[in-house]
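Please read through the structure below; I'll follow up with questions.
In this view, the complex is presented without one of its protein chains, the others remaining in place.
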Amino acid sequence: MYGLGVLKGMGVTLKHFMDTYIEDIQFLGKGKKTDAAFQIRQGSRARSLGLFTVEYPEEKIAVPERFRFIPFLVTNNLDDEENPGKDWCTSCGICPKVCPPQCIWIVRGTDPETGRPKPEPEEFHIDIDLCMNCGLCAEFCPFDAIKMDHDYELASYDRSGHHIFDKQRLSKEFRYWRSIAPTISAEEAEARGGWEHKDTLKEKAKAARAAKPTQESAES
Amino acid sequence: MTHDDRGLKGLNNPDYPIPEELQSTIAVTSLDRIYNWTRAKSMWPLLFGLACCAIEMIATAASRYDLSRFGMEVMRASPRQADLLIVSGTVTKKMIVPIVRIYNQMPEPKYVLAMGACASGGGPFKEGYNVVSGIDTFIPVDVYVPGCPPTPQALMHGFLTLQKKIESQSLRTVPWYRSGESEAIPVPILGPDIIDPRQADLIRRHAEQAAASRDTTTPAPTEA
Partner (left out) sequence: MAEKPVAEQAGVAAPDPVAEILAALSEQYPDAVQADTRKGYSGIVVRPEKLVEVATALRDQLGYDYLSSATAVDYLGKGDHLEMVYHVYRIRQGGPALVFKALTPRVSATLPSLISVWPGADLQEREAYDLMGIRFEGHPNLKRILLWEGFNGHPLRKDWKEAYYEQDQKPFDSRWPGGKVHRAEENNPYGRNVSYPDDFTLEGYTPPDENSIYAGLGMGVSMQELASPGLETERLIVNLGPHHPSTHGVFRMIVTLNGETIESLEPVMGYLHRNHEKIGERNTFIQNMPFTDRLDYISSMSNNFGYAMAVEKLLALGARYQPPPYRAEVIRVLMAEFTRVVNHLWAIGFLLNDLGAFFTPALYAIGERELILDFFEATAGSRLMCNYMRFGGVFKDLPERIQGIPLLTNDRVRNEPTMDFLDSLINERLPRAVDELDRYLTKSEIMITRCEGVGVLPPEMAIAYSTAGPVLRASGVPYDIRRSDPYSIYPELDFDVAVRYNGDIYDRYLIRLDEIRQSIRILKQLLPRLRETEGQPIISGTKAYSPRVPEGEAYGRVENPKGELGFYVISDGGQNAWRYHVRAPSYINLTALSEMCKGHKIADVVAVLGSIDIVLGETDR
């Protein structure tokens, strides 16, 4: 019969329409906005696409650990005992070299007395109007000092003053990186041999060896 | 409506407190406020995709993120019916000509949202010979959404930022209710490179300088 195909198709539409209500009933009394309900609605086990909508901004999908959005610089925690807030970056220059759109600018620090380069950046800039969020800088940083951020809510009214991030704007505590990427940061710490910066760990190991092999430095 | 901004509550002027039980039915407000409220809550974006970001814009309009929650689901294909231009992607020199025309055709009040790094400032392709370094070199932009591409949630944050901007405007100061016609933006010309008619003087001065320096030095071989 002519038209049957269209009718069948409309049946699919009707099913989608009904599904929403059927799934509503599923969450009756429990509420569909709870975390458990969210997990079911957005997970792979949902029966249909009935209640699929994420009601931003009342609910937002938390992004996964590997999510990439504009890099940031890792620094020591501000309550670190020895070097609070010290940059992890040693200005080795790998990130500006690997950056595809060349959006990273680093001024390498120099020691005011000797005039020799010292392993920390004097200035560090990222033009986020160039950045393509590819994550290569974070991937190839040998010091785990530059990481990709998860905060995507950056809309602004003006770009001239706001879209070149300087060192202050880029720097975030190590604690923050641990909180947004618990597994990755743990893996990296394991590879480094401790939670601190590679160089700090090296120095500590050196000091420990010099002081007499007594105890491994305790992990924080 | 759980969000405070959305119901009548958002409309009410906090200087005139209304009893709790009447808050869902009555609001005391100003003309500015009600004008902005209606405008912000029913933007009609232009159905206009440029590049990668357009895919995320479509994903935002689709069922998971659902633009209709912002009153924005009516994407109009004609600039004459739209009041929000989402520049979603790399703006090339060849494309800037139609974009400026489209912008000129949009009736006021109109807003522009630059989505992603390319539309904001050129993006990863900025160094290319056919890429415009940011749409704001040609048309005014209200909100910039960084990212490459911004995720749908980032774009929606941009919409909320735009709504905030609209809500802070006043009928007395917005440009589109002044007397007289507002000026159209001159349409760029595709010459040996893109030409902004507003830069005509600058271009002439540079040509004169080049000629002057050529006269003083030995004539340099021109490029083929």
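Which chain is which? They are A and B, in the order written, and residues in each are numbered from 1.
What we mean here is this: contacts are C-beta pairs under 8 Å (C-beta built on N, C-alpha and C of every residue); 3 or more make two chains touch, one makes a residue touch a chain.
Keep in mind the model is a prediction, meaning the values are calculated, not measured.
Trainee: So one chain is hidden, and I want to know which residue out of A:123, A:158 or A:190 touches that hidden chain in the complete assembly.
Mentor: A:123
Trainee: Considering the complete complex, identify which of B:30, B:137 or B:169 is in touch with the unshown chain.
Mentor: B:137
Trainee: Using the definition of touch stated at the top, determine which of A:24, A:139, A:158 or A:190 touches the missing chain.
Mentor: Considering the complete complex, A:139 is the one touching the chain left out.
Trainee: For chain A, enumerate the residues touching the unshown chain of the complex.
Mentor: Residues touching the hidden chain, for chain A, are 2-6, 8-9, 11-13, 16, 35, 38-39, 42-45, 49, 52, 54, 57-68, 91, 93-94, 96-100, 102, 104-108, 117, 123, 125, 127, 132-136, 139-140, 148, 150-151, 153, 164, 179-183.
Trainee: List the chain B residues touching the unshown chain?
Mentor: Touch set of chain B with respect to the missing chain: 47-52, 54-56, 58-59, 61-64, 77, 79, 89-90, 92-95, 98, 102, 121-122, 124-133, 137, 148-149, 151, 189-197, 199-200, 202-204, 206-207, 210-211, 214, 222-224.
Keep in mind that, in the parts below, only the chains that are shown with their structure count from here on.
Trainee: State, to the nearest whole Å, the distance from the C-alpha centre of chain A to the C-alpha centre of chain B.
Mentor: The answer is 28 Å.
Trainee: Okay, in this complex, where on chain B does chain A touch?
Mentor: 2-3, 63-66, 69, 114, 117, 120-127, 134, 136, 142-148, 150-154, 156-158, 160-162, 165
Trainee: Residues of chain A touching chain B in their complex?
Mentor: Touch residues, chain A against chain B: 49, 52-58, 60-61, 63, 69-70, 100-102, 127-133, 152-159, 163.
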